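Every protein chain of the complex appears in place save one, which is left out.
Letters A and B mark the chains in the order given here, with residues in each chain numbered from 1 onward.
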Amino acid sequence: MAGDVAFFAIASLAPCSNRHVLCVRSGPARGAASHSPKKSTSPAISIFQWVVFYALTFLASAKKPGAIEAPINSKFESNSVKSTCFLVAASLLLLSVVPVIATAAVLPEERVDLLYHRYDGGGVEVDGPSVLVRKNVGDSVSVGLNYYVDNVTSASIDVVVSASEYTEERDEYSINVDYLRQKTTMSVGYTKSDESDYTAETWSMGIAQDMFGDLTTVSMGFAYGDNTVEQNGNPDFKEDTEVRSYRIGLSQIFTKNLIMAFTFETISDEGYLNNPYRSVRYVDGGSPVGYSFQQEVYPRTRTSNAVAVRGNYFLSQYGAVNAGLRYFEDNWGIEAMTYELGYTIPYEEDWILEARFRYHDQDKADFYSDLFPFRDAQNYLARDKELGKFTSTTLGLGGSYEFGRSWSMIDRGSLNLHVDYIYFDYDDFRDLTGSGAVGDEPLYDFDATVTRLFASFWF
Amino acid sequence: MKRINCCSILLALSLLAGCAGEPWVKPYERANLADPIMSFNRDPVSASYLHHVYDSREGARGAGIATGGGCGCN
Partner (left out) sequence: MNIKISRSLPRLLTACLISLVCVSLTGAASVKGPAPNFTLKSLSGKNLKLSEMTGNVVLINFWASWCGPCREEMPLLNALHKKYEPLGFTVLGVNVEEDMEGAMNFLGHVPVDFPILLDNTNKVSKQYKVVAMPTTVVVDRDGNMRYLHEGYKPGDEKKYRQMIKKLVRE
């Protein structure tokens, strides 16, 4: 700790004054949309920055209450990651405090998005609207408000096997505020998600700093979630979960055609992490079908780490290609790799076409099994196919039509349709509606179509 | 010993301040990077929705586009 304090002392002495200026990605290349760059206000350290600084310090060092019951140690050292994030955040804050001559970064664009989303697959249908409004307040602040609804009709394989079809509505409200000061963008956000048996509240904060002539952007984020799990039909059931996530990112311009981004995120949850409706099955000779169900039992903590690298490469008149790779692992024994590839090409003056491919390969949690040998076979029991061994493959296409450049009310607008087809293929989750000997039922797979139809307006 | 090592690294690197390189991609060369098709997050609402779909159906999470909120999707 003393060494860290020494670092801050040195950092505050560093005579950093960064002159390089760039207006980065501040509007469309095609056409005449205008965008206001935001100026910094007073040179004094704002109270807001210090509040953020101390909040980060407090949260990063806060001890987690409760027993740690994780069965397997994570390969990453979570504490080191947390203190890294803390130090990065503090350094960035110090940088933003030091006087600079020129400004660089710009706030997000002002816009309104109206989206209709639909998910259809595996017996589950979810659709609903999502509305986003983003507006600048003054010169340095941008506020975003989002309202999102999921209307769920679920007859998924889990539901069909042990329950009956249900419908549900989930509402989500969120607010995000970005504050731009010279080369630093600080953001805070709050999201509340509400459904009949689950309430989730998330507070998040982040900071991003441009440096190196704006070729590099370093960012850091922290989010804290407080969730309450209930059970429909059981008013006495009420459990809590706490989630903490820390995230570090670096975005780097390599050439005039290539930009890459590196992200590292660690998330830890604790509390009631399973699902009150879900069960595991075990071999039961006494049962007519040969197996019986019991409630799933999860550890009360989970720590996960994910590292991702993404790149975007410009191919001039042939559009742009983007690729991404993510490695995930957690202390429940899950390991996963996700590969993404995308291609975007403008067509004529007003169209942008996009194609996407994604492949996700996941290994199962240590305490997961489709069929346990007997009741209470392990301390922890899971049969949630999300935690099993499976692959998911996605192919997506999207089109965007731009309009409204000559309209007076708006700068420009776009009408978009994106459709993704996802195929989930499970290696150790069996379809109990199929026929077969116990433990030999057909492996489950299903496909889903995800549709997004939306209109965006820029001001 | 560790502290001396860290401080000396810091000092050495600060001295490099004199050899500050100009950005190798000049501001006037960033037309391509400014193109909306090069944006990592061109349609934030749509992207965050798709991200939510994956998050609630796969065991892996994190290091994607930043999204908030939790979901008790069953």
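The definition used in the following text is that a contact is a pair of C-beta atoms (placed from the backbone, for glycine too) under 8 Å apart; a residue touches a chain by one contact, two chains touch by 3 or more.
Model, not experiment: these values are computed from the prediction.
Screening A:Gly122, A:Gly189 or A:Gly213 against the full complex identifies A:Gly213 as the residue touching the chain left out. Chain A residues in contact with the hidden partner, per the touch definition given at the top, are 3-4, 7, 10-11, 14-23, 26-39, 75-77, 80-81, 83-84, 86-88, 91-92, 95, 101-104, 106, 139, 211-213, 216, 218, 307, 327, 329, 405. By the touch criterion stated above, the residues of chain B touching the omitted chain are 2, 6, 9-10, 13-14, 16-17, 19-23, 26-31, 34-35.
Just so we're on the same page, only the chains that are shown with their structure count from here on.
Once the centre of each chain is set as its mean CA position, chain A and chain B turn out to be 13 Å apart. The touching residues of chain A, counted against chain B in their complex, run 3, 6-7, 10, 14, 20-29, 113, 115, 117, 119, 130, 132, 146, 150, 152, 154, 156, 158-159, 170, 172, 174, 176, 189-193, 195, 197-198, 200, 202, 204, 206, 212-215, 221, 223, 225, 227, 229, 241, 243, 245, 247, 251, 253, 255-257, 259, 261, 263-267, 275, 277-278, 304-308, 310, 312, 314, 316, 319-320, 322, 326, 328, 330, 334, 336, 338, 344-346, 352, 360, 362, 365, 386-388, 392, 400, 416, 418, 420, 422, 424, 450, 452, 454, 456. Every residue of chain B that touches chain A in the complex is listed here, in rising order: 2-3, 6-7, 10, 14, 22-25, 27, 29-40, 43-46, 49-50, 53-54, 57-64, 66, 68-74.
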